[in-house]
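Step one of this worksheet: look at the structure below.
Shown here: the complex without one of its protein chains, the others still in place.
Going in written order, the chains are labelled A, B and C, and every chain counts its residues from 1.
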Amino acid sequence: MQNPYIPIPVEVIKIVTEVDTKDIKTFRFAFLKKEDEEAFRYLPGQFAELSIFGKGESPIGIASSPTQPGYLEFTVQKAGVVTSTLHEMEVGAVMGVRGPLGNSWPIDYLAGKNIVIVGGGFAFTTLRSLINYMMDEKNRSRFGKITVIYGARNPGLLIYKDELAAWAKRDDLSLNVTVDKGDADWKGREGFVPTVCREVAPSSENAVTVICGPPIMIRFTLPVFFDLGFSKENIITSLEMRMKCGIGKCGRCNVGEKYVCKDGPVFSLAELDKLTKEY
Amino acid sequence: MEKRLIKKETLAGIVGELAGKMRVCAPMKAEDQVLFRVLEAGEKPLVDFANTKNAPKNFLFPRTEMMMKYTRTGKGMVFAGEEETDRGQTLLFGVRPCDARSFTLLDMLFDQEKYRDPYYINKRKRTTVVALACVHPPYTTCFCTSVGGNPVSSEGVDLLLTDLGEAYLAEFLTPKGEALLSAFGGTPAGKGAEKKKEEIAARAAGEIASRIPAREIKPILDTHFEDPFWDTLHLKCLACGTCTYLCPTCHCFDISDEVKGNDGIRIRNWDSCMFPMFTKETSGHNPRPSQKERWRQRIMHKFRYYVDNFGAISCVGCGRCVMACPVNLDIRKVVADIAKL
Amino acid sequence: MENVEKKLREEAKSLLAEKKVDVVVGYEKGTLPLTATPCFITTPEEADRLVWNPFCVQNLAKFVHDLLGQHHEAQKRVKPEARRKKVVGVVARGCTSRSLVIHLQEKQYTKDEIIILGVPCGGYLDGKKLAALAGGEEIREGSLDEGKIVVKTVSGERQAALKDLLADNCLVCRFNQPVIADIRTGEVAPVAEAEKEYDPVTAFENLPPEARWAYFEKEMAKCIRCSACRNVCPSCYCRICFADQSQPRWVDIGADPSDTQLFQLMRMYHMVGRCVDCGSCTAVCPMGVDLRKFLKKLDKDAFEMFGHRAGVSLEEPAPLGAYRETDGEDFIFEPGKKIEA
Partner (left out) sequence: MTEKQLAKEWEPKIVAIVCNWCTYAGADLAGISRIQYPPNVRIIRVPCTGRINPFYILRALQEGADGVLVSGCHPGECHYITGNLTARRKFAALKSFLGYIGLEGDRTLFTWVSASEGDRFAQVIRGVTDAVRALGPARKLVKGPLKI
């Protein structure tokens, strides 16, 4: 029997400090064993337990896309015991990854539709995975128009700056980056994500929106999409809950009868409506 | 199925003898309590007792269990191996039918198709459950019949023993049970014994004093997630883990690491939905911020979510939580009150 | 006692009717024989549920702290002009009142937030002694009449004098009356043998160190870390207990006995001069750990070393928050001087 609790050994091969406050870093891991890499088949929206021996595990969304073989990336904010230790690690360190876990963004459902991606702050990670997945040349034709609205509190807190610049140059993706408040060097858009969504006003015609961000942003963004005519089936988000096992056993992350780790983290609003309001 | 009669006075000796050959866990007196523990060779277990203070789930899902080991190297800690699961066969003697049923409920969770829990399953495979049917319900707080069990239930049992007076009727229900045929010996049981058992079963079920509408509350829970009922229910709850730790069906756990020198282990420990830290996130946000939400979770999990997911109530009616709750927050009363909503 | 109960209900009723309190924390009849359980009365009509008898075990000050603590937290999220005071009425005997004093000393709330319904106390029934009376069998019925406890079990009826079944801490309690009260509901209860208070501690001190260690080790091995002792204790109110902290993690929760020993040692040590010997922790422990054996030592030391009795005076702070220049120094190491264990 395969033991779902045993992490896969990986090595840190690259670390990028994403934000000015230096508390969000992107870690790139390479698998130590080739067979592990082949077995680790994932889709955007899934997560994995980052496992630091002696400290424990922390569930983190996978930020890289399966179209980028050879490595896994995770963007991690320094917060608890595990993430703080991770932030002190250097290239070459060996640790563990356990996954992939959870469901994913519903790729098959998204196929053939126009996609509106709305991200806030550091919750942009699995959305980035989705964007890179869809923008991959093998996949791009499967999706319609792609609109991205991404906001952070200030320019220094925007993550994946290089990629944002690259996407901005593409004509098969409409990118709208905003900050709550700019600084002297900021030439882009200013304004909260919900406001920008209203301004951009993507059509709900054959469209699905994928939203991920802080609860307050989601709360104010949802009415905008209702007004634009998006149905609850076509608004998709990802939940966060404290997790330990990641496979629906340890009992803490359930919302109603669903386990966020096993049945989620991705739910449509229509699905969430059926669950108890405990998140 | 093989049925035998075993002379009453020989039973403890048979089990004691087995203890020399395999790992036998059985109820034993420990100061003023009766607890399951591993027998020494030849040690005779209690056969005449009400029920144990702790649930036998401890032998399949221990309070602390090692998951894996690792060691420190120049590059960091590296994986050094899984827990060695092969600890030979275990005989779990003297399990009450309600507790044996708890194993089938735990199987549903730990032995799900998609993610199977190797630690639990390996122990479960190697454990033979010898149950002692309740000829009389041991406590007035017993309510097994309200949650789908009964005093002579054979669910989760490999060998069921029913006290017929001078002898035990031994029913060897499964291959694991049949493996004990030669050790238990006895004489073939006839129709008379079977009839006597049926009488005993009917009488014992009738003697169950606590009856609660456990199966009736599912539709109420479905629609009463937000209800003023939850606002006061929890007030006297201490947020301790007594109910969940003694419960035969509670299975929540926490995973943590321990390090000594260059060696480390990852272990899992029982956790409890009653603890504030259970769902507290690193950010400080807690989706179940007070004991209200935690109590609701406990009730919902047992009587609603488990039914949704597995079609069974996650309670076997052993009454341990009723007797052990330090503030007498009686689950029987809670369920009865919900039925009135 | 009956008159006390009657007066208590009347007083609670009028406090609630006149809206002088939002809630009265008291005891009501439990669901098991010979038990009482904490209850929260919010309307005058419900006040008749209140009982006062020797089955009232837990120290209710814990709930006062919880209620007011939660209220203070909730008020932080309310605009200043909309903030309101919550007043909690509490049925308090000697030990409960001392815990309230500790809370007031430690500025957990102010005196105008509580109304103390003082009750005289002659001690409460000890669960272990009662279980022993019942021969370890379930108590199916029980009664208390004229100082005599009668219990019915499966094998018959047994009886004993109430005074022989009182908890050890009650037998040596010098606070049969509350130390502070707004309303007093009864005459002075009989004074216990307070002069024998520290006898068991002294006896334990006189054992050889290895015997003491063996006892400590044995008792701690019973602990299942359910936290009932900590959570029921009125003096244990840290928002996040050291045992729950993850940064740093002070104590592990795994299988090593030293972790449990350290958890208990440290929790108890936090009680120096703050333990009112209410016995709640010992009473609620599901595994029957003899916590009082150790806590009473801290009480004795606080009194002998620092002249402090917990929760007796509103002016005198807990001993570890203060000092005197003349405090004893016998324990200070001097090279060449031997210190006895």
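For the reader, a short list of remarks on this structure follows.
As a convention for this text, contacts are C-beta pairs under 8 Å (C-beta built on N, C-alpha and C of every residue); 3 or more make two chains touch, one makes a residue touch a chain.
Fair warning: this is a prediction, and the values are worked out from it, not measured in the lab.
Of the chains displayed, those contacted by the omitted chain across the entire assembly are B, C.
Within the full complex, the residue among C:21, C:64 or C:272 touching the omitted chain is C:272. Among C:87, C:104, C:255 or C:314, only C:255 touches the chain that is left out of the view. Within the full complex, the residue among C:45, C:73 or C:205 touching the omitted chain is C:205. Against the chain not displayed here, subunit C makes contact via residues 204-205, 209-216, 242, 250, 254-259, 261-262, 265-266, 268-269, 272, 294, 297-298, 301-302, 305-306, 319-323, 325, 327-329, 331-336, 339-341. Mapped onto subunit B, the interface with the missing chain covers residues 62, 64-66, 69, 83, 258-260, 263-265, 267.
Everything that follows uses one rule, which is that only the chains that are shown with their structure count from here on.
Distance from the subunit A centre to the subunit B centre is 40 Å, each centre being the mean of its Cα atoms. Computed centre separation for the pair subunit A/subunit C is 50 angstrom, with centres defined by C-alpha atoms. Spacing of subunit B relative to subunit C, judged by their CA centroids, is 32 angstrom. Residue positions 80 of subunit A each touch two or more of the other chains. None of the residues of subunit C touches two or more other chains. The touching residues of subunit C, counted against subunit B in their complex, run 30-32, 35, 37-40, 58, 62-63, 70, 128, 131-132, 136-138, 140, 154, 224-228, 230-232, 244, 252-256, 283-284, 286-288. Those residues of subunit A that touch subunit B in the shared complex are 1-7, 9, 11, 52-57, 79-80, 83, 89, 92-96, 240-242, 244-245, 247-254, 256-257, 262, 276-279. Residues 67-68, 70, 72-73, 75-79, 82, 109-110, 112, 114-119, 121, 225-226, 251-257, 259, 264, 266, 268, 271, 273, 278-283, 287-288, 293, 297, 300-301, 304-305, 308-309 of subunit B are the ones that touch subunit A when the two sit in their complex.
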